[in-house]
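Complex shown without one protein chain; remaining protein chains in place.
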Amino acid sequence: MNRSTWNTNLITALSVLILLGIWQIGAVLLDAGVILPTPGTTFSALASVVQQEPFSLNILATVARALQSFLIIFLVGGLLGILSGYSRSLHAFLVPLLVICKATPVMSVILLAFIWFTSGTVPLFSAFLMGFPVMFIQVEQGVKLISPRLHEMTVAYGFTPLRRLIHLVIPSLAPSIITGAKASLSMVWKVVIAAEVLTVPRYGVGSRMQMAQVNLETAEVLAWTLIAILLTAAGDLIFLSLLEVPRKLRERRSKLLEAIR
Amino acid sequence: MNRSTWNTNLITALSVLILLGIWQIGAVLLDAGVILPTPGTTFSALASVVQQEPFSLNILATVARALQSFLIIFLVGGLLGILSGYSRSLHAFLVPLLVICKATPVMSVILLAFIWFTSGTVPLFSAFLMGFPVMFIQVEQGVKLISPRLHEMTVAYGFTPLRRLIHLVIPSLAPSIITGAKASLSMVWKVVIAAEVLTVPRYGVGSRMQMAQVNLETAEVLAWTLIAILLTAAGDLIFLSLLEVPRKLRERRSKLLEAIR
Amino acid sequence: RAAQEIQLASQQVEVRMAVMQGPSGFSTVGMTRNEGRLDDYTVVDIQVFPSPNEVIARLANGELDIAALPTNVAANLYAKGVAVKTAAIVGEGMLMFLTNDAGITELTDLAQRKISIPGAGGTPDQMARILIAALGYDSETDVELDYSIAAPAQLTQMLIAGKVDLAVLPEPFVSMALNSSDAVIPLLDVQALWSALTGTGNYPMTVVVVSDRFVEQHPGTLPLVMGSLKDSVQWVNANPADAGNLIEEVGIMKAALAVPAIPRCNLVFKTAKEGYEAMDLYLKVLYGFDYTSVGGAVPDESFYLEY
Amino acid sequence: MILKNLSKRYLVSGEYLPVLDDFTLSIEPGTITALVGPSGCGKTTLLRLIGELEQPDEGELVKSVEERGPLSYLFQEPRLLPWHSVLHNVELVMRPWYPEKEERIARARDFLTMVGLSDFTTFKPDQLSGGMRQRVAIARAFAYPGHMLLLDEPFQSLDTNLRWALVNAFLKLWNAEKRTTIYVTHDVPEALLMADTVIRLSSRPMRILENHTIGTPREERSLGSPEFLALQARFYT
Partner (left out) sequence: MILKNLSKRYLVSGEYLPVLDDFTLSIEPGTITALVGPSGCGKTTLLRLIGELEQPDEGELVKSVEERGPLSYLFQEPRLLPWHSVLHNVELVMRPWYPEKEERIARARDFLTMVGLSDFTTFKPDQLSGGMRQRVAIARAFAYPGHMLLLDEPFQSLDTNLRWALVNAFLKLWNAEKRTTIYVTHDVPEALLMADTVIRLSSRPMRILENHTIGTPREERSLGSPEFLALQARFYT
């Protein structure tokens, strides 16, 4: 860990401390534990929540839902985005679907969702409605930013569509795909948990939040929220380290090429 | 309107027709008007909804909320995104805030939200929590894609920060800002309406949906959903035409420059 | 005269009252007949909220003086140190097990069925679990409780459409379901079963709580408000049709749906003193079943307000 | 190859900019043709039409049989894939021709050695100097076995020694397999020493001012000889 990483970590820690301070002051000023318990109360609720029995099952259920939704959004949004970036017709065809995804509140179609899916998959459905347009718009726009000069080069050198996809389109789209993934990941957690709150599947962070909420155990609600925040932060870290993989692969590849003399 | 615009419009219309067809078939197969009325029933509900008295008030309230949230997200997300794209320290400082925005379901802080905001502004708050990370991530990433060569050119030619912002940063960020705006716009409608459904402010499309739902008027719920979809589509069109403005301005500017001989 | 008016205005008391978008809203519509004016000095401002959350937040924050809440939520608030006391019972139990499966007639048919309940942890859920246990089932293994449709209106839709075959619903949705579909039949009256089990009458489902600050600042106003509320409940029960119009006007639901439900909503008015025993028993049962649902303790006697 | 009455114009802010207007030229297959002309006259546009990257507005392009098919195009800018190493950039374009990885890489390495970049095979384009990037593009174009060679200012931004070394290397390659080559240059001596035919072009709309076929065999040419001094003088005006 070099000097500047140290510094940024310090700043992040400082920022967390400041937020905790604001929370503490706010809680003291508000003086209403049902609405905003102090960080102290919340952390002791956290300690007892962690010891509740199916703790890891709740976490796993939520993580599985978030991951599944993310993968679906990533694949479907990415693929349709690339295709529709290249084909004006497909774009025109998808416009109404996209508008429906953007505008239809889950509430309007939730009963249909119940009929078509089991109740555990409704969070997936909500997350898809929310995240799909973001990923799609992102990748579609990314296609438009691909350098026309490099594209022309691949045409002149007779690249097959697959070779163009691998060596021009995907590397060019990488920033868009990454931002799209980051942005949809940023919603998936919240939407999945919110949908769990509404549909109360057997296991799930949101289900536990809902139960704590009806019993006015605000400290427990916030404890679960902290867990959700930690999960999200962990997810971000894993995502960031996954981003390093292609670079490492490319480096290894270049070493391998070097070896072939 | 040239030939190819005609074609894409035709495809879009076709796609709408196909979706209506699927809806009709689905409704007939399901044969349960309380859950999925036919398009016909829905359109006649739409006709009567449009004649209900404070119709435009409901629309205006929702549009105002969506617009406000969008503007707030756009400005705050855009500004912080640019700054944090340039400053590693600010980025490190904002990381915890961003994670909180990403992970905290509105439900966890809704009691606080009710205290701080009136029920009409809770939708704004939800939309902000949802849209801010998307816009922010977008613009922050965009800053990293600014051509280092052009940046160096502005350094060599002694651009002031303001001049660099106007002539390098903002034009370079334009694609990111546009996708960010599109993506956050894509959520704002839905989130605002969903929050209206939950908090039932006096006027709002979501409030009317909630009332229709309580009265088991599913056709009316879908009629309001159609209205939401139309609003979204109109919003998209307006957004797209706004995008033309800078180009036109630039053209006018270049004509003006031409005039100075 | 101007001076007189100013004096009047300064004496004017505005009572800020919250009800939920259901039977508790029905019971107060009578108070809005005279634009909420109870006498020359007192105006009551009734706000209808879709969920208890908003009421709780505003009550804790001092933005509300009086609120109608589920009994256990009131006890819970009291236990959590929110300065409120209960003043009256305004609604008694009105829950039903409904089914559209003609094959279910006996209680024993409930075994291994999926029962849909709107909202985990709410009164329908608590009562359903208490009674299921009382009937000798284990709610974990013998039946499947499904909470995935949280809004009672939506659950009603599913029941009417035949996509859900067994549900616990409160009024006015019970009436809506029964009136909209011939296939839906009442299976079990929760209230009757409660009476049989406890040997008492109906259980108190909705109470009115008053903030301590209001009682201190306007000690004389409370009896007036409560009197007016009692009046309102009687009027609504006696004039369902007129009340229905007001219900639609206030924006709770359509008159056509509310009117047939009013007689079955068990709208009552009992002061805290009159209802003490029923409430105490109810809360003790809840406590025994799941103590967190009443805030970890059965409230002491000072929870019950005398006026 | 015959270019028949080609016309090409660009639409720039509502007005048409004619670049080629009824342009006719015939090129002997298997020869090297140099195009010399003022900046902005339309040389690149002409190459793009020949490379079929763009379609003429009017006119026709008739290629002889051996000229059809894939061609090696050296663009006016290097156009390297920034995420791939130098070696990978060169190796990639040869995939359909050399399915054997070892062979392909050996060939790429040969051409990179030819342009003097054998020590830089693992570098990314952004880590190279301008001239080095240009040399990677040269290696790529030469390594690719196109049926024709279109070279747009191939030896620009290289020092004189390297330039001549590359001219000679190119001629050796070309002698081994005589593909039709059309190349744009601003360096008249280079054109005179390298090409079979030198074409001097006017400014836009482009016309042929002079179409000179050099009779002297390449090996016997010398810039100091009276013939070439006269030619240089003519081509400089």
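Letters are used for the chains, namely A, B, C and D, taken in the order the chains are written, and counting of residues starts over at 1 for each.
The rule is short, and it goes like this: a contact is a pair of C-beta atoms (placed from the backbone, for glycine too) under 8 Å apart; a residue touches a chain by one contact, two chains touch by 3 or more.
Owing to the predicted nature of the structure, the values given are computational and were not obtained by experimental measurement.
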{"item": "Candidates D:Gly40, D:Gly69 or D:Pro82 - the one touching the absent chain", "value": "D:Gly40"}
{"item": "Touching the absent chain when the full complex is considered, from D:Ile50, D:Ala108, D:Met132 or D:Leu231", "value": "D:Met132"}
{"item": "Sole residue of D:Leu158, D:Val198 or D:Ile214 that reaches the chain not shown, by the stated touch rule", "value": "D:Leu158"}
{"item": "Interface with the undisplayed chain - residues on chain B", "value": "149-150, 152-153, 155-160, 163, 167-168, 171, 250, 253-254, 257-258, 260-261"}
{"item": "Touch list for chain D against the chain that is not drawn", "value": "10, 12-13, 36-40, 43-44, 76-77, 116, 122-123, 127-132, 134-135, 153, 156-163, 186-188, 236-237"}
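Please note the rule applied: only the chains that are shown with their structure count from here on.
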{"item": "Between chain D and chain A, distance of the C-alpha-averaged centres to the nearest whole Å", "value": "49"}
{"item": "Chain A and chain C, separation of their C-alpha mean positions in angstrom", "value": "39"}
{"item": "For chain A, residues that touch 2 or more chains besides their own", "value": "30, 34-35, 111, 115, 210, 213"}
{"item": "Touching two or more other chains - residue numbers and ranges from chain D", "value": "none"}
